[in-house]
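For this view, one protein chain was removed and the others were kept in their places.
For chain A:
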Amino acid sequence: MPELTLDGLRVTARPGTTVLAALQNAGLSPLRRSLSGEPRGALCGMGTCSECRAVVDGVTVRTCLTPVRNGQDVRRLLEVNRDF
């Protein structure tokens, strides 16, 4: 089973699942803050809305289109934005 890190939390996920599902199953449903600071989560689940963006191994991706892989480092934009 792939093991990945979500905002520093180590989790395992079934192969074939998306990074989005791994985040949601870990209770990390808010993924970013909007321009005016509102919490936002995934909406469409199929790559259309871009609300599920997160930084996976340093690259911003749509997590619903990104399958889990062993060793991935996933950071929500909520966390990333705190760096600035």
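We adopt the following convention: contacts are C-beta pairs under 8 Å (C-beta built on N, C-alpha and C of every residue); 3 or more make two chains touch, one makes a residue touch a chain; residues count from 1.
Simple rule for what comes next: contacts and distances are computed from a predicted model.
Colleague: When you check the chain that is not on display against UniProt, which of "NADPH-dependent 2,4-dienoyl-CoA reductase/sulfur reductase-like enzyme", "Sugar ABC transporter substrate-binding protein", "1-acyl-sn-glycerol-3-phosphate acyltransferase" or "Homoserine O-acetyltransferase" does it turn out to be?
Modeller: In UniProt, the chain that is not shown appears as "NADPH-dependent 2,4-dienoyl-CoA reductase/sulfur reductase-like enzyme".
Colleague: Among A:T5, A:S50 or A:N70, which residue is in contact with the omitted chain in the full complex?
Modeller: From the options A:T5, A:S50 or A:N70, the contact with the absent chain belongs to A:S50.
Colleague: Which of these, A:A21, A:A54 or A:V74, touches the one chain of the complex that we don't see?
Modeller: A:A21
Colleague: To test your reading of the contact rule: which positions on chain A touch the chain that is missing from view?
Modeller: With respect to the unshown chain, the touching residues of chain A are 13-14, 16-18, 20-22, 24-25, 29-31, 34-36, 38-51, 53, 59, 64-68.
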